[in-house]
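The other protein chains are all here in position, but one chain of the complex has been omitted.
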Amino acid sequence: MKIAVLSGKGGTGKTFVSVNLACAADKAVYVDCDVEEPNGHLFLKPEITEKQSVAVTVPEADMSKCTGCRKCVDFCKYNALALLRDRLMIFYEVCHSCGGCILFCPEKALSKKQREIGTIETGVSDNVTVLTGCLNTGEVSGVPIIKELMEKLPEKDTVVIDCPPGSSCIVMESIREADYCILVAEPTLFGAHNLGMVYELVKLFNKPFGVVLNKCLPGENPSEKFCRGNKINILAEIPYDENLGRLNSKGLVSVRESGQYHELFRNLLYKVAKEALQ
Amino acid sequence: MKQLLILSGKGGTGKTTVASAFITMSKGRAFADCDVDAPNLHLVMSQLSEPAKTDYYGFGKAVIDQEKCTRCGLCEENCSFGAIKDFSIGEFECEGCGVCLEICPVQAITMLDHISGDMMLYKNDERVFSTAQLKMGSGASGKLVTAVKQQLIQEASDSDLAIIDGSPGIGCPVIASINGVDFVLIVAEPTISGMHDMKRIIETSKHFGVPCAVCINKFDVNADTANEIESYCNGLLVSVVGRIPYDETVVKAVNNCQSIASYPESPAGKAIGLIWERILNDLVSVKNREGENL
Partner (left out) sequence: MKLAAPVESKSLDAPICPSFGRTPYYALFDTETGNHEFLDNSAAASQGGAGIKAAQMLVDHGVEAIITCRCGDNAAQVLNAAKVAMYKAQDGTVTDNIEKLKNGGLSHLSEIHPGLHNHGGVKE
């Protein structure tokens, strides 16, 4: 079963829920898709078993064949190419790897070259296999890394996908393979507002989903109100807990430190499994 | 116009809490929300009328004319983004590269303009607020961030100070936020991940040669890590301009659509007030960078 954990906004507790869910299972795979700022590994502290480079295809010019026709420069929608008298300049950080220039050069002067944009680290943390995607600083898009991560997902095990915040294209890639989505929301107006965005996203993709309300405080909860108003299933309500905050701030996994939280996340896992089967 | 940018790296550390408080306390006349993926600032800024909206165009999207299509499959074969399946182009997967248009033997494919977001401008005699919302599934928001700032500078050219609520993360939208500002205030939270992300933002600010300072939010969640942050910053000669305690009043304020500055006697309100005084002093002494305005 593949569970994606997402939220409209950063800091609501995606990583907290994902990491703990994975650790509460008997055996699971945790996938960190927040490739710009992966944080899961800070808690899981996995022993790394493999590091793989993720590359994209970029063009490489053989100037001996170039006639200066400019077809490549004129075609490129991203303006990644500039032609000077004796050389073709290629700007990798704006290249989107569409392959158009290589395809359409009449002299076949451009060929494919691989260029690293990030890495995937595989590791083990007790009962959890950890896959961490990491985008190199300054790179345009983490989508190729997500695509690669999705290829590595096992068929049968419990997989927890820690998604990037928001609802942009990289989030869409991260939930594509999911059987079920958990939306994490905090009890503020901001939380409810951003919950609305990911709610639209999971509906668009027809994914079964439920909400976990995190950092709950006494008093009215705008996110809860949103759920009730839209008849959204609330899977769990995790109260704001100073101790939890402290555990978290130290980079500790709550289900591994506290029986209470272990039980909470076991229950959540069970609930999600039940929902996903329906 | 001097530009003050509030950043945090990680989301949820309190950028908008701090930015909105500063704007209220300074009776801010020019401000912007650069978190175009999930803008929140407008929720706590009162007295906002309907904004003027402008369509924001991203890369185009290709579309296949089913009547002309001969089902040769060349487009699908050559699409690097896997956007074409069964002679139909996925709106979210298409990156507007134009390969399919070029390769189609019967010119059955066209590129359509695609609105990937909305720019919004709230303007009256008293204030100018520039913000935007990227539509779901859109990529790369860097240019939209630049457009939000440009809009602010253009519409509020007579203001001395612009306060900008920045984008979370460390990628292109953040770089676009930082470009051209005079001062960056980094809101850090005392957690392992918070510290990790704060370090990356400090690095980015220094890379751009923009002076920065740090304030520690919810510092009492982990006073030890808060101290670690302070030592780290001292080591880099980055000022720590204040510490804000965890305070439920912040949640109360947000849920009442107000900034914490409306509760100046609350612990968080007081702390932010002091930080604001400090920042004002720092801003005055920062020399305006040349040829800034985009």
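Going in written order, the chains are labelled A and B, and every chain counts its residues from 1.
By definition in this document, a residue touches a chain if its C-beta (ideal position, glycine included) is under 8 Å from a C-beta of that chain, and two chains touch if they have at least 3 such contacts.
Because the structure is a prediction, the values reported are computed rather than measured.
Engineer: Using the contact definition given at the top, list the shown chains touched by the missing chain.
Structural biologist: Looking at the entire complex, the absent chain's contacts are A, B.
Engineer: Per the definition of touch given earlier, which of A:T49, A:N79 or A:Q260 contacts the omitted chain?
Structural biologist: In the complete complex, the chain left out is touched by residue A:N79.
Engineer: One chain is left out of this view; which of B:S26, B:Q133 or B:T146 touches it in the full complex?
Structural biologist: B:T146
Engineer: Based on the whole complex, identify which of A:D62, A:E93, A:E107 or A:D126 touches the chain you can't see.
Structural biologist: Going through A:D62, A:E93, A:E107 or A:D126 one by one, A:E93 is the residue touching the chain not shown.
Engineer: Can you name the residues of chain B that touch the chain not displayed here?
Structural biologist: 54-59, 96, 113, 116-117, 119, 138-144, 146-147, 172, 175-176, 179, 207-208, 290-294
Engineer: Considering the entire assembly, which residues of chain A contact the chain that has been omitted?
Structural biologist: Residues 73, 77-85, 87, 89, 91, 93-94, 138, 140 of chain A touch the chain absent from view.
One rule holds in what follows: only the chains that are shown with their structure count from here on.
Engineer: Taking each chain's centre as its mean C-alpha position, how far apart are chain A and chain B in Å?
Structural biologist: So the centroids are 19 Å from each other.
Engineer: Which residues, counting only chain A, touch chain B once they are in their complex?
Structural biologist: Going by the criterion above, the answer is residues 8-12, 15, 36-37, 39, 42-43, 57, 75, 77-78, 96-100, 103-104, 135, 137, 140-141, 143, 165-170, 172, 186-190, 193-194, 197, 200-201, 204, 217, 219-220, 222, 242, 245-246, 248-251.
Engineer: List the residues on chain B that touch chain A in their complex, please.
Structural biologist: Contact set of chain B toward chain A: 9-13, 16, 37-38, 40, 43-44, 59-60, 78, 80-81, 92, 95-99, 102-103, 134, 136-141, 168-172, 189-194, 196-197, 200, 218, 221-222, 225, 246, 248, 251-252, 254-255, 257.
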